[in-house]
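Shown next, in structure tokens, is the structure this report addresses.
Yeah, one chain of the complex is gone here, protein chain that is, but the others are all in their spots.
Per-chain numbering from 1; labels A and B assigned in written order.
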Amino acid sequence: MASVSVIDELKKAQILELLEQGKRVDGRALDETREMTIEINAIPKANGSARVHLGDTDVLCGVKIQPDKPFPDVGDKGMFMCTAELLPLSHPTVETGPPRDDVIELARVVDRGIRESHMVDVSDLVIEKDKSVVGVFADVVAIDYDGNYFDACSYAATAALLNSKTPTWEMVDDQPTVVEGGDKPLPVSTIPVSVTMGKIGNYIVVDPNGDEWESMDSRITITTDSDGNIVALQKGGSDGFTQEEINQCGELSVKVGAKIREQLKSAQEESQ
Amino acid sequence: MGGRDATMVLLDENGIRCDGRKIDEPRKIMIKAGGLKNADGSAYIEFGDNKILVGVFGPRDVHPKHMSNTDTGILRVRYHMEPFSVGERKRPAPSRREIEISKVIKEALEPAVMLDKFPRTAVDVFIEVLQADGGTRCAALTAASVALADAGIPMRDMVAAIASGKVADTIILDVNNEEDQAGQADMPVGYMPSLKKITLLQLDGVLSPEEYKKCVDVGVKGCEVVYELQKKALHDKYFGNRGD
Partner (left out) sequence: MADRRKYVIPGDVVTSGPFRPEQNVILEGNDIISTVVGISEIYDDSVKVIPLTGKYLPKIDDLVIGKVVSHTSLSWELDINSCYIGFLPAMDVFGRDFSTHSDELSSKLKTGDLVAARIANFDRTRDPLITISDRDLGKIDDGVLVKISTSKVPRLIGKKGSMIQMIENGTNAAVTIGQNGWVVVACESAEGLSKAKKAIEMVNEKAHIANLTDLIQDMLNEKDES
């Protein structure tokens, strides 16, 4: 994300030298993710929330669920929206004002990963057809940076949605009104997990940290669902991947994704 | 100030407020200095149910250059609420309220910060409200002061803040969200405790001249209590809580 940071040439050379020996600067294996902590319900007043630390990358997602007007020709579907924003306190190079193209890409990739998995079924979210529907908003904010916002934001959004409770509404005098005692968990059908891999020289590393992110030539983010299917994918950066590398990344995303999925499930179960 | 909710009892016959507090009792406050890895200074505050994070960068180069001052560094403050921080989801773009609060907080910190030794630079204060429950600007100003100290920005004094107010014709300390909506007055106060100067003061509501003086006094005394927690936060981080 800190694309305007100046790459430390010495550091990049050291990273490559270690990779040639099959090692990474922080001692991880090439297909190993960093230690992750998930704080469920970090914002109790929101409908659902989760704060994720992936190494020193720190992101927070809050979910708000509230009635809304449906889109003009889609009166039988509710709304789901996922946004991501870099807070200026996360890194000295983050500016205020309209988001840069790399931040817009981050937000759209995180949104697609969840949307394409159909984790939240928008046809479930109708109060009265054509009049009133439910909007589910998952807003992710990045608080501290050490590489790989894509995955940290994805995990925070997924964990927050898994944790979300939604009121039940009924129409009273043409207004959506909360039904007392009608709170229930937000229905979700799958647990999407994104895995981002960076290419440094000829090496593929999973979950690049800040230094690796600055040194990598290109990256790929692949999202899988609970059935092990690949539901979303984004390649970024200025270099190319070979077909073998793309296939390798696909396999890694399923394997590593499964491990992360277990962590997300445990975090949710422990919070009950 | 919002409409009046006739059904809410803001002060009962025993002098107890709607959340169980006495009239001069502030909500539970926790302040932590530091915590962010990339910011030059940071602080986190919980003030009742308010949760606010502040990050400071600087003194640093100013871009665009025409905004810099050749004689002194400048202070920039951005107060921002997350979409999930309030009851009804807030759109990400800055609202007029956030812009006004940013300015008021900046002007509350300017009397304290000393930037004349850093010409052509800026000190940026980024305030993020993660969860809001009445009195965010006071909690934000309090945390911002700690974050500036954590960043090593020279200051004449700390700035502590809390809101006093009036409910049921009684002057109270630390106005929460319900009291702000349904009460009779809300007065945020920002204060430098060593120099004894008020640097933030606003009022929403109706006060007689006597009530006004009492409200200011209650606010100032409340700020002195908040200051002790700012001191504790910095002592815990830097002095291993050993004090002197």
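Convention: a residue touches a chain if its C-beta (ideal position, glycine included) is under 8 Å from a C-beta of that chain, and two chains touch if they have at least 3 such contacts.
The structure presented is a predicted model; accordingly, all values stated were derived computationally and were not measured.
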item: Full-complex contact with the absent chain, from B:K22, B:K103 or B:K117; value: B:K117
item: For subunit A, residues in touch with the removed chain; value: 6-12, 14
item: Those residues of subunit B which, in the complete complex, touch the missing chain; value: 40-41, 58-61, 73, 112, 114, 117-121, 149-158, 192-195, 231, 234-235, 238-240, 242-244
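Definition applied: only the chains that are shown with their structure count from here on.
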item: Chain centre separation in whole Å, for subunit B relative to subunit A (CA means); value: 32
item: Contacting residues of subunit A [partner subunit B, same complex]; value: 42-46, 49, 56, 58, 60-64, 66, 83, 85, 87-92, 96, 135, 137, 139, 141, 143-146
item: Footprint of subunit A on subunit B - complex, ascending; value: 36-39, 42, 49, 51, 53-55, 57, 60, 78, 80, 82-85, 87-89, 92, 124, 126, 128, 130-131, 133
